[in-house]
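My structure is below; once you've seen it, I'll send some questions.
With one protein chain withheld, the remaining protein chains of the complex are depicted in position.
Each chain gets a letter, A and B, in the order it is written, and its residues are counted from 1.
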Amino acid sequence: MIVRIANVLAISETIKRIVLEAADGSVLPAAAPGAHIMLNIPGPGRVWKNAYSLVSSGSAYEIIVRRVVHSRGGSAWLHDHAEIGEKIEISLPANLFPIARTAQKHLLLSAGIGITPFLAYVPVLRAQEKKFEWHHCCKLVDAPAFAAVFPPGREARLHTGRNSLNLETLLERQKLNTHLYVCGPAEFMDAAVAMSKKLGWPGAKIHTESFGGATGGAPFSVKLAKSNVTVDVGPEESLLEALENAGLNPPSLCRGGACGECELPVLAGTLDHHDHFLSEAQRQSGTSMMTCVSRAKTPELVLDF
Amino acid sequence: MNLIVKPPETFRGDFSMRNSDSAILRLPFPFHDDTYMYAVNMEPHVRGGPTAAYDAVFDLDEHYLGDMQDRALVLAEDPARCQVLPHMMDAEWDTLELLMQSLAHDYPEHFSLTRNGEEWHWVNRPMNIDDTFVFGRAETLPYPPFEYITRQVQGDFTIQDQRDNNLFMDGGMVTSQADWSLNFDLGMAFHEWHGPVPVAHEIGVFDRALKYLLRLQYGKPVRRLNWTLTVNPRLDTSPENYPLWGPDKASVTPQNVGEKICLRVELQTLTRLPRSNAILFGIRGYLIRLEELARVGKWAKRLHRVLRDMHPDIAEYKGMIRYRQTIVDYLAPFDDGAVLNPGTAPEQSSL
Partner (left out) sequence: MSKSRPVYQPFRIDPAGRAHLLVTDLSHPTEVENIETWVVHVVAPGIQAQGYSPRAFRSVADLLLTLTSRLAREPVGFRLYAVGTEPFLWDVNNVARAAGLGNGEIFLTHAGSLKRRVYCSHCKTMNEDVTENIVKCRGCGANLFVRDHFSRRLAAYMGVAVDAEVPGEIPQAEVIYP
C-alpha cells in the first residue's frame, strides 16, 4: 500500500525517526509490537526492499532509520533523502517477533539498532501492566543518540560498553515464568543465546529477531529451470533481490532467513547457507535454499523455479 | 451484496429449514473430482469463486436469523460452547473489528459501523441491535467482544494462538459443529485437536498444513472446504448432545433418505489477526437436503460417485456407515455415467 511521509525527526546526526500515514488518509491497519514493514525505497537506478521494525504500534507507523557507513544502501539513501510529503510503497505489517502471550515477565535484551522492536513493546507492556525489564547495550559514542529515543522509566536501562551489563547475573536470577527476547547484531545475539542456554533456559523461552548480517558476497549466476532464464547476482545484492529485479516473482516474507517462505528447490551448484530455518540435514543435502540470505559457492546455481 | 434474510426457520425439532432455489445454487459444493481424499487444499480467500457463497469475506445468507436463533438456544443451554482463555483478549478485539468491518462493507443495507476514535457505533438491523461502545474496554459491551460479535455472524469460529512453532486453539464459539467438543479441545495444539481424523496424519497432511499456517500473512487470508453428512438439517451435532441426535441415524430409510440426509459443507477461512498475531479460523456451515442437491445434475452425479467409492476409514470417521448404501442407492438413478468436468461449479443457473 502507498503511504506518505508525515514527519521526519532527526534524533541525532545518524538517526532519524520517520512517521508514515496512509496516502489516502484512511486508518492504517493496526500493527502489534514486534511487527515490521517492507519499504520499497527508490534509489538511483534501483529499488531497495528493506525491512524496518515499527517502533510504534496500533495505527501509527513509525520507523527509525540509521545512517551507517557500511549500510547496504537503502537505509543510507532513506536517511539522506526522506522528505515530508513524499509517497512510498510499503507492505502490510508482518509479525515474526511478537510478545509471548503466556509469559508472566518479559526480559528484553538489545544492542545497537536492535532497540527498534522494543520501542514498540514498551507502551503496550505498560498499558497491559505486564512485568518487564529492558537492557540495551551500545557503544559509548552512540549513547546520546540512543538515549534520545530510549523511554524513561525504571524498567529500562541503557548500558554503554558491553561489560557494564552482567549478562550472567541478570539471566540466572530470573524467575521461571520469564521469557527472554533478544535483538541486535549477530554476535550479540549469539552470545546472549549461548549464555542463556548455558544457564538452563529452554529454547521455547528465548525469542530472537535477527536483522540479518550483510548478504553480499561473490557474484554468481542462477539458471532458472522453469522460467528458462539466467539471472546474474551481483556482489551487493541478495539472490532474492536479483530475481525480483529481473522481473520475476519468487516467494518471500521476512527477508531475513528466518521464516522459510522464500525456500526454493536447488538442482545444481554448491550452496552457501546463511539462514536460520533449514535443519543441518537439509543444508547438507543441498536440495533447497533461502534466496533472501543464502548464496552460491560455485559460479553457477540451477534452481527449480 | 444483495442479501434477503428470511424469518427464522428451525434447525431442530420440526426442522422447518428449507433452501430456496438461489440458496441451493450458491452452495459451495466441496467435490472437484469424482473421488475424495484429504489434502491440504488451501487457496487464497479472495472475493469470487464457483458460486455466490465466495463473494463476501464472511458470507451471510437467507438463513441468517434462523442460524443466530439456534446459536442463542445452544448457548442458553450450554454456555461452555463459547470460551476464550484469558490471554487472548487482544484476539477478541481483533475478531470484533474484522467481522464488523467486513459485514458493514459487504452488507451495507443491513449493518453499519461508525468509528469516532475509540468510540464505535454498531448497527445490526436484522437482529435489531444498536450499540455504542469503547473499543478496547470490554465492560462497555453486553458480552465479551468475541462472544458479542460471533453471536451475530453465521458459522463457528476458533482463535488460535501462535507460539512455540505451533498453533493452540485458545478460544472458540462452537454451536454448529460436526461432532467435536470445544470444552474438551480448548487449549489443544494443532496435531492434538486433529487427533481423531484418520488417514490424514499418515500422509503428512497436518505437518504441511501447520508449516503453511505458521507463515500465514496479514492481509492474505486462505480458505478450504470440508464436508460431512447429517441426518436432518441439524446445526447442533455436538458430542454433548449426541444422545439427542444419535438415534436419528438409525431412522434413515430408502423412503425418507432424500429428505432426511443433508450434505453439510464447511467453507473454512483462516485469517491472520493484526494485534494478537493469532489466527481466526472460521467454519461456515451450509446444510442442504439430498433431494434439494439432486436438483443440480452435476452435483447429484458427482456426489453419487464420491460416496460410492469412498475409503472405508474416511466413511467411518464421517459417521455414515449406517446409511451409506441407502444414500448411494438413492443417488444412483441420477447418475447416467456421463463424464463430468472437474471443478465444483453447478454449471446451471436455474433449477
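In this section, a contact is a pair of C-beta atoms (placed from the backbone, for glycine too) under 8 Å apart; a residue touches a chain by one contact, two chains touch by 3 or more.
Just so it is clear, the structure is predicted and the values come from calculations on it, not from any experiment.
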| item | value |
| --- | --- |
| Contact with the hidden chain (one of B:W93, B:F111, B:W193 or B:W299) | B:W193 |
| Hidden-chain contact residue, picked from the options A:R101, A:H136, A:K205 or A:R255 | A:K205 |
| Options A:T160, A:T178 or A:S294, residue touching the unrepresented chain | A:T178 |
| Candidates B:K6, B:R115, B:R224 or B:K249 - the one touching the absent chain | B:K249 |
| Absent-chain contact - pick from B:D34, B:D55 or B:E240 | B:E240 |
| For chain A, the residues touching the chain missing from this view | 102-104, 171-178, 197, 199-205 |
| Interface with the undisplayed chain - residues on chain B | 80, 164, 181, 183-188, 191-196, 201, 206, 239-243, 246-247, 249-250, 322 |
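Here, only the chains that are shown with their structure count from here on.
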| item | value |
| --- | --- |
| Averaged-CA centre spacing for the pair chain B and chain A, given as whole angstrom | 38 |
| Residues on chain A engaged by chain B in the complex (per definition of touch) | 27, 29-32, 34, 57, 92-95, 98, 100-102, 204, 253, 259-261 |
| List of chain B residues in touch with chain A within their complex | 87-88, 90, 94, 97, 115, 161-164, 211, 215, 217-219, 274-277 |
